[in-house]
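One chain of protein is taken out of this complex; the other chains stay put.
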Amino acid sequence: MSYLVEHPMRVGLLAAGHLELVGLALVVALALALPIGLFAARRPRLAPWLLGTLGAIYTIPSLALLAVLVQLFGLGFAPIFVALVVYAQFMLARNVVAGITGVERAQVDAAFGSGMSAGQVLWRVELPQAMPVLIGGVRIAAIAMIAIATLGGYVGGVGLGVLIFNGLTLHQPQMIVAGSLAVSALAILVDLLLRLAERYARA
Amino acid sequence: MNASVPGTMPPASITFERVTVRYPGSPKNAVEEVSLGIAGGELVVLLGPSGCGKSTLLRTVNRLVALSGGRVLVGGNDVAETDPVELRRGIGYVIQAIGLFTNMNVGQNVAVVPSLLGWNASEIDARVDELLRLIGLDPAAYRQRRPRELSGGEAQRIGVARAIAARPRALLMDEPFGAVDVVVRTALQRELVRIVAELRTTTLFVTHDVEEAFRLADRIVVMRDGRIEQIAEPIELFEHPQTPYVRELVHAGDEVYRRYFMRGRELLRAK
Partner (left out) sequence: MITRRRAIALAAAAPLTARCAFDGSAIRVGSKNFTESFVIAEIYAQSLEAAGLRVERLFNLGSTQIAMAAMARGNIDLYPEYTGTALIDVLHLPPISDSRRAYAVVSRLFAQRYAITWLTPSPMNDSQALATTRAVAVSDRLSTLSDVARAAPHLRLATIQEFLARPDGLPGLQRFYGGFYFREARTYDIALKYQALIEGKADVASAFTTDGAIATDALVVLRDDRHFWSAYNVAPVVRAATLAARPQIAGILDAVSPAITDRAAQTMNAAVENLQQDPADVAGAFLRKRQNAIVRGAKS
């Protein structure tokens, strides 16, 4: 606790770096998960296989995946960034599928029958209605990514994980505590903000 | 053929030439060699039990169902040679579950096809007001409402308004009034007859309800197991049923039923 009080700038900067890492990864992950999710949503027979594969990837221990990525990308921002994007796919794609398939079939039928192209059906009917579920998926993914991003302190010198891993190496528990508390606070804050967004989208 | 210019096109004929449909993975045809000609402005009812292929046949007209054999012509043009999106914007489509878009309000729902066709904002606004009045709803009160705030009857009326908003040359209706109660259904049927008479839109109407068929149809097409049993004007079915199934369906020979069905038809058209 005392560390947080004595080093607000340092913790603040690391927190900003943590948010930047997670934020960027989330944007890129979403850009990938949307087409993947849409692909799966349109193919009900293929969907369980696709989501199952992403789920299997999700169970790979993060450190193991990170080790492989460090081999490919070296140390720094890149490996942890890629790891976050990969892990987020499962949660995001799954919610894209749930959101899209959750739209009333009759509405989709009426949309096509009215002469909307597939893209217009998606943009004007399916996505707006899938929004609350999508944002819910983003929220869950964001929380998980905030946690996994602590490993950025291990391989990249990025984020609040730096406090935790430095604290471990230097045997300074108050650094570890400070880092952990800050990560938790960040997760709670992000959760709150996204819950508000979810509620707003439902309205 | 510019379907976006309001009210200039005559109602389209619909022709089925030996239409066959088989769903993938199904052992038999849902629709088997159906040939049928519908003249512009006619209201034709496809009548039959569930699974007889009537809905499938209906959906071949706007290409929501793909043909396995034969041709469908709308206004003389093979639908297979028309861009499906363009085709559907010129044909109204009403379904039993209605499918009003819950992320839009009533006005936006009704305005869907005109907006897809690129009408300008003032044209759209005027048309929405006109349509709401046509179906007996006050535009000021209903424009901003959301679908979940509507009763069954109101929702179905708005579904019809949405379907005819861009003055389509043909109208497809798949058991549209099945989900509402009897009193509301009669009101809706009356309104449909009035609207169709006014707009002279060619209408293809699917139902399993014999009474509804008798009330609405210029001609009835009785279907069973993917085939046509008989095509005839309502009274003709009653007086000259061509198959035992048709006879049983319409209670041919039973004077009470005959009077009942024909009375319903009259009531619907009373001023």
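In order of appearance the chains are A and B, and numbering begins at 1 in each one.
The rule we apply is simple: contacts are C-beta pairs under 8 Å (C-beta built on N, C-alpha and C of every residue); 3 or more make two chains touch, one makes a residue touch a chain.
Keep in mind that this is a model prediction, so the values were computed, not measured.
Touched by the hidden chain within the whole complex are the displayed chains A. By the touch definition given at the top, chain A reaches the unshown chain through residues 3, 7, 10, 20, 23-24, 26-27, 74-77, 128, 153-154, 156-157, 162, 165-166, 169-172, 174-175.
Here, only the chains that are shown with their structure count from here on.
One finds 47 Å separating the Cα centroids of chain A and chain B.
Of all residues in chain A, those touching chain B in their complex are 104-117, 120, 124-125, 128-129.
The touching residues of chain B, counted against chain A in their complex, run 62, 64, 85-90, 93, 95, 97-103, 112-113, 116, 159, 162-163, 172.
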